[in-house]
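Removed: one protein chain of the complex. Kept in place: all other protein chains.
By written order: A and B. Residues from 1 in each chain.
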Amino acid sequence: MAAIHHPGHEHEHHGPPSGIMRWLTTTNHKDIGTLYLWFSFIMFLTGGVMALTIRSELFQPGLQIVEPEFFNQLTTLHGLIMVFGGIMPAFVGFANWQIPMMIGAPDMAFARMNNWSFWLLPPAALLLITSFLVPGGAAAAGWTLYPPLSTQMGMGMDMTIFAVHILGASSIMGSINIVTTILNMRAPGMTMMKMPLFVWTWLITAYLLLAVMPVLAGAVTMLLTDRQFGTNFFNAAGGGDPVMFQHIFWFFGHPEVYIMILPAFGIVSQVIPTFARKPLFGYSSMVYATASIAILSFIVWAHHMFTVGMPVTAQLFFMYATMLIAVPTAVKVFNWTATMWRGSMTFEAPMLFAIGFIFLFTIGGFSGIVLAVVPVDIVLQDTYYVVAHFHYVLVSGSLFAIFAGTYYWLPKWTGNMYDETLAKTHFWLSMIFFNVTFFVQHFLGLAGMPRRVPDYALQFADFNMISSIGAFGFGFSQLLFLYVILKCIRGGAKATDQVWDSADTLEWTLPSPPPYHSFETPPQVSFDEYHVKNVQNVHSK
Amino acid sequence: MSQEGNHYYIPAPSIWPITGSIALFFMTFGAAFTVNKIPVGYGLLAIGFAILVYMLFGWFGTVSRESEEGKFNKQVDSSFRWGMSWFIFTEVMFFAGFFGALYYMRILSVPWLGDLEHKLLWPDFAGGWPTSGPGITDKFTPMGAWGLPAFNTALLLSSGVTVTWAHWALKLNKRSQLKWGLFFTILLGTLFIGCQAYEYVHAYSELNLKFTTGAYGASFYMLTGFHGFHVTLGAIMLTVIYFRVLAGHFKPEHHFGFEGVSWYWHFVDVVWLGLFVFVYLL
Partner (left out) sequence: MSSKVAVILAWISTFILYPGIAAGASKLSELSKINLPEPATKIATEMYDLHMFVMYVCVVIFIGVFGIMLYSVVKHRKSVGYKAANFHHSTTVEIIWTTIPFIILIALGYPATQTVIAMKDTSTPDITIKATGYQWLWGYDYLTGEGEGISFYSKMSTPREQIRNEAPKGENYLLEVDNNVVVPVGKKIRILMTANDVIHAWSVQALGVKQDAIPGFIRDAWFKAEKTGIYRGACSELCGKEHAFMPIVVEVVEPEKYSQWVVAQNKKSEETAVDVNKEFTMDELKAQGEKVYAGTCAACHQVTGKGIPGTFPGLDGSKITNGPKAEHIKMVVNGKAGTAMAAFKHLSDVDIAAVVTYERNAWGNTMGDVVQPSEIKEFRN
């Protein structure tokens, strides 16, 4: 990814500074996209090492390698780092690279602020990671930071709170940028209903971020004042309520999980038509379905809280609203299937990951529906069934889509083809080991194994052992991914501009790798949303 | 890519964002140390703050220079509008979180704590608002609405009028009315902050109403405090604009810097109305 730099395409008076300063001061959407992607990959490995430590401890019953307190810190930081450091920045990286190219813009609307959105992430990551070193260690209250447990923690908790503040600021700036870019910088003729689905899903995701990140900031601010300045927001003695934190947190948290899946839907909606050689089925209903999911996501938050003791009416309301989300999601799954139907399919790595995504995400969606049914959630809440559910939607959902997108656009970004054999191997290994790791966790949850425990009863021993072995297999398979990427950046068969024969969005009209400023003169867009073929490429060298 | 005419302005590589990140790096580590009473914290905070101020001067200075050089075409201007609107939207959501907390405590958790079932834990608590909760017995007097707060409402509302008056002037190119309008707005804003500060002193020393006074105290100070902080920011931004006006910046047809700040000021105004009703009046 570092090789996109193309000296031939710059104006003399404006070459970017070289060396480290290029990356520190860049205002170029591709450079920033690259930074985001590398950052997220490093965070993914960091969170992954924590996951492997967790899985090693859980390999057998009894306490083996870590103390319970440290185990809780690992769980908490694994969740936070994967969510805020791994998945979200990866999608922002895709947004940076792709949105300007897909809508025919020269760059993002606010190029300087774009740089800041990225460079806020490293301080936040430092706060999170160094919190392991301070007295009392890192936050150990779960990624959900529920008080009063989180009020008990040491300084690591304050560092986590400030990290969340910074991450929030970064996301807000990033989203303002994305919204403005999409609304204001489309090439002539690129009407809203002609935008590629990836752009649509990101537009909606950015709105979700704008609406909920400030709320999270408010929640952790109250946590901070409760901890340090004696307020009583989450303390019954002062008239507050610990459960209030949960309401505010999940008002953020549920939209957050869709923030992590909608761009994934977008990527898959680009990949499937390309490799089926057939237009996306039901473009407009895909757009409406995405919007419906986003809107519904604001009224389902309490499904994470079915066991806190809400009134019956509230439980029923949140159950119905949650189940309703299956309808627009169903539309998506059916549309993808219909796109594949009677296509002329080939199965390169992006397509494999996209199909793997649909297959496994649906399993995760189904376990979500199971959890949405209140009486069933009562027995499954806070068990490994939930852990299985969200890894199906997050790992084989979001992460697989990230893999699909990376392979799909890598030739465009680097100008080189990646090694298809290795990429396919990466897919099959990931697919197998993912299921070995997480499918058995459904059984553990049903049988009653609580989550966030370093030790468990003997009846859970066998499945835990299988799950741990799977986790190591899955982890090592990701090193293969790293290898494929590095190899592709360093060289390989030259990619054509078109790369995939029937890819039809605007980025494919640019050279591979694209020039430093994507579309200096806006291209003329003259196609409708289904026949995206006859693009007039007005790109000037 | 300094382009003239119809090209969208893409700024050259810039050191300001990374400077801002370094500032926040120092500030957050500093804050984490400070709240845990580790002395280096104050130093780090101060360094971070200094860098932040430097960065703000640098960044905003650059932007206003670019603006005066005419680098921002119509499309860039409309980007600014979208950007500022959605930024204000996030601010609204930020306050919504705290209003939500107030609502929750007042309508849900306090009555629950006072109900029959909870007699088991809090035998003497009756619920009702304002309250410092069942476990904090320190007496306090709630803040009335019709004294200073009502006066403050008048101050802020008239400052909304003066800033609009200044905007009209700018559009008609009446520079002196513009200057006076801005001046009065800043004056009213500052007065508001002064009154608010006085109100806090009064609350602490005479009403025994503190940050630690349970649900009422926490929500009162958190909401009014964050609002006051936003008024302060708004006043600072107005001051910057004021000096730019003195320096002859802004044109009748091209003055987004001014408009953005005035939007922000109206937003602060509207939040206050919400506060006045939900924190003071009801």
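The rule is simple: a contact is a pair of C-beta atoms (placed from the backbone, for glycine too) under 8 Å apart; a residue touches a chain by one contact, two chains touch by 3 or more.
Computed from a predicted model, the values in this text were never measured in an experiment.
Checked against the hidden chain, the listed residues A:Gly93, A:Pro214, A:Pro242 or A:Gly397 yield one contact partner: A:Pro242. Here one chain is not drawn; of A:Pro123, A:Gly137 or A:Gly397, the residue touching it is A:Gly137. Residue-wise, the contact with the chain that is not shown comes from A:Ile358, picked out of A:Ile358, A:Ile485 or A:Leu506. When the whole complex is considered, the residue among A:Trp38, A:Phe298 or A:Phe334 that touches the unshown chain is A:Phe334.
The chain not shown here is touched by just one of A:Pro17, A:Pro122 or A:Pro450, and that residue is A:Pro450. Interface residues of subunit A facing the missing partner chain: 61-64, 67-69, 72, 135-137, 140-142, 146, 148-149, 151-152, 154, 227, 235-237, 241-243, 276-285, 307-309, 312, 315-316, 319-320, 323-324, 326-327, 330-331, 333-335, 337-338, 340-347, 355, 358-359, 362-363, 366, 369-370, 373-376, 378-379, 381-383, 419, 421-422, 425, 429, 432-433, 436, 443, 446-448, 450, 452-463, 465-466, 469-470, 472-473, 476-477, 480, 483, 530. Within the complete assembly, residues 112-113, 117-118, 120-122, 134-135 of subunit B touch the chain that is not shown.
Going forward, only the chains that are shown with their structure count from here on.
With centres defined as mean CA coordinates, subunit B is found 32 Å away from subunit A. By the touch rule above, subunit B contacts subunit A in their complex via residues 1-2, 7-8, 10-18, 20-21, 24-25, 28-29, 31-33, 35-36, 38, 59, 75, 78-79, 82-83, 86-87, 89-91, 93-94, 96-98, 100-101, 104-105, 108-110, 112-113, 121, 131-136, 211-219, 221-222.
Considering their complex, residues 11, 14, 16-17, 21-22, 24-27, 105-107, 109-113, 115-116, 119-120, 122-123, 126-127, 154-155, 158-159, 162-163, 165-166, 172, 175-177, 179-180, 183-185, 210-215, 217-219, 221-222, 224-225, 227-233, 235-241, 243-244, 247-248, 251, 517, 520 of subunit A touch subunit B.
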